[in-house]
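With one protein chain held back, the other chains of the complex are shown just where they sit.
For chain A:
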Amino acid sequence: MHGVVNWAVHFFMLDEGPLIWLSDFLIICASLGIVAVLTKFRLWKWLWDEWLTTVDHKKIGIMYMIAAILMLFRGGTDGLLMRAQLAWPNMHFLSADHYDQIFTTHGTIMILFMAMPAIIGFFNVAVPLQIGCRDVAFPYLNAISFWLFFFAAMLFNLSFVVGGSPDGGWTSYPPYVENQFDPGPGENYYLVALSITGIGTIATGINFLVTILRMRAPGMTFMRMPMFTWSVFVTSVIILFAFPVLAVALALLLIDRDFGSHFFTVNGGGAPMQYVNLFWFWGHPEVYIVILPIFGLMSEVISTFSHKRIFGYSAMVVSMVAIAILSFVTWVHHFFTMGAGPGVNSFFGVSTMAIAIPTGVKVFNWIFTMHKGRLEFTTAMLWSLGVIPNFLIGGLTGVMLAVPPADYQYHNSYFLIAHFHYTLIGGTVFGVFSGLYYWWPKMFGVLLNEKLGRWHFWTFMVGFNICFFPQFFLGFMGMTRRMYTYPAGYGWGVVNLISTIGAFLMGVAFIIFVYNILWSARYGERDTTGDPWDGRTLEWATTSPAPHYNFAIIPTVKGRDAWWLMKQNGESINGPKGVPFRPIHMPNNSGRPFIMSALFFILGAGFVFQWWILAIVGFVGVLICMAQRSFEYDDSHYIPVEEIEQTEAAAGRL
């Protein structure tokens, strides 16, 4: 009995102190609260029918965005804990072990469970509407992608209170993360959760590639596609080439840890550096996966609020394709300091600098899109404009890092930390907020409040620069990343304190954002037109939110900025009057993606704790789900004409 209690105390980490107890308390409260609300308002059936079983890209997109905002909160809390610990020399707020776990989960969550779902959420929200179709090519697979991501994120977050978080950094370099140096379930959580979400991401890549290739409305040629759709197309190709490499790297490392092989161990002929190559062969393209869609949506936002078409459309497309190709020949710049010869380092240095050329083309084309325009500084526009100076600093310090001899001094220092936060926050997070303010009315039929939006933007903009600009100096002062504390006497204290103040300002900005969401849901301006921004692309041609089938009649596209053209010519999205509606073929909802992903969670937990019976149960369950799907012949239905007529009449489009 005593042994069981001891085991349980350790397993649930009750011996780890107040941070864990607080988390346990909050998790239990939140869970009970959700269950209570769902039961009190009899929402269980609604939840299952409308959300958990949906295959509608619009709802899946909303669920991705909600998950991304929750994960931004989790990852941001990690960041604030780290900044609190580093605020002054010799702080004892966090122990080394806790700090190591927190910087690992911060990085992993922000990239894989915040940036990725936010990006993929926008794919879902916008792409089918922009190309004038009714859903993605594989709606059922789309639901699987989401639920795999969701359960992987849950599994990863569970590590904080059950068994211990991973502590090998988000890059998880062996041999440190092998059992010899880092025993316990922590690293397994990282490997298993990333593997599961990775399967979902690969499926998303296939899904949107096929959707864009095969399902564009008649007349929408490749060179008439909206810039955001173009960016999603290019990103899907990168996903398809990059994510399988990550899957292999994670699988090999997991086999090392779970089954005692020696792919990356110190002894037994292991080659740790091979993991580093595989990781960055995914890792570098990954940063373009999270920035190219932002470039796409910035092009939409800047063009819309300048009331001008995008300047140099062809150059924008070519530069995106060039960035995609170059992204696969720069991975060695993450380890210039691993002893490659001067020839190799020179090649990868110059190839990295070369990415600045197509990126520069994009920046100038954005500026000239605004030139001679009439710029409206809505919140969405402010966030997109914020990307330009911030990402410019991030990108150009990236060019400085691309100089191998200089990189020998920057590598793993706070200069690097500042650089990639300028690209990932200054680029991706600013872009995600821009997209949220831009597409919020399309997602929910409500506009976010502009005044609160401005407060959100300016607080975040100022806080972000106060937080990360001083970190460039810390790099020159010799401070390295992942230090849980530092002694006085190096002059780092004041700089770190300034940085911490900035970080907490960003936290305040996040609270303003959440308040804005809640305030707007209750009092916000309702979008009755479906086109609140005088938009240019087809998603603004339909109601907000769009009807289940998106378009009653698939529109015919006559040029770039299709909806803008229709408005200029006084045309309706449903074409000439009197064209009769026909029944619309739509996929059925299914609970299986949710159940199958839950079984993946069980399978994953088996691999984390090496409880093989649990793993087998999960695995067999997944196989049964797949077999069931193979014999499912009746998976679609038709929406009758009367229902379409009612919906269209209510939207005033008859």
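Things worth noting here:
The rule we apply is simple: contacts are C-beta pairs under 8 Å (C-beta built on N, C-alpha and C of every residue); 3 or more make two chains touch, one makes a residue touch a chain; residues count from 1.
By definition in this document, contacts and distances are computed from a predicted model.
UniProt records the chain missing from this view under the protein name "Cytochrome aa3 quinol oxidase subunit II", selected from "V-type ATP synthase subunit A", "Glutamate transport system permease protein", "ABC transporter ATP-binding protein" or "Cytochrome aa3 quinol oxidase subunit II". Touching the missing chain, out of A:I27, A:A356 or A:V508, is residue A:A356. Interface note: of A:S23, A:T77, A:S261 or A:T337, the residue touching the hidden chain in the full complex is A:T337. Here one chain is not drawn; of A:A84, A:L158 or A:L375, the residue touching it is A:L375. When the omitted chain is restored, the residue from A:A242, A:I466 or A:A552 that touches it is A:I466.
Per the touch definition above, the residue from A:E16, A:D56, A:D78 or A:D182 contacting the chain not shown is A:D182.
In the full complex, chain A touches the omitted chain through residues 96-97, 100, 169, 173, 175-176, 180-182, 266, 272-273, 306-309, 311-315, 335, 337-339, 341-342, 345-346, 349-350, 353-354, 356-357, 360-361, 363-365, 367-368, 370-377, 382, 385-386, 388-389, 392-393, 396-397, 399-400, 403-409, 411-413, 458, 461-462, 465-466, 469-470, 473, 475-478, 480-486, 490-491, 494-495, 498.
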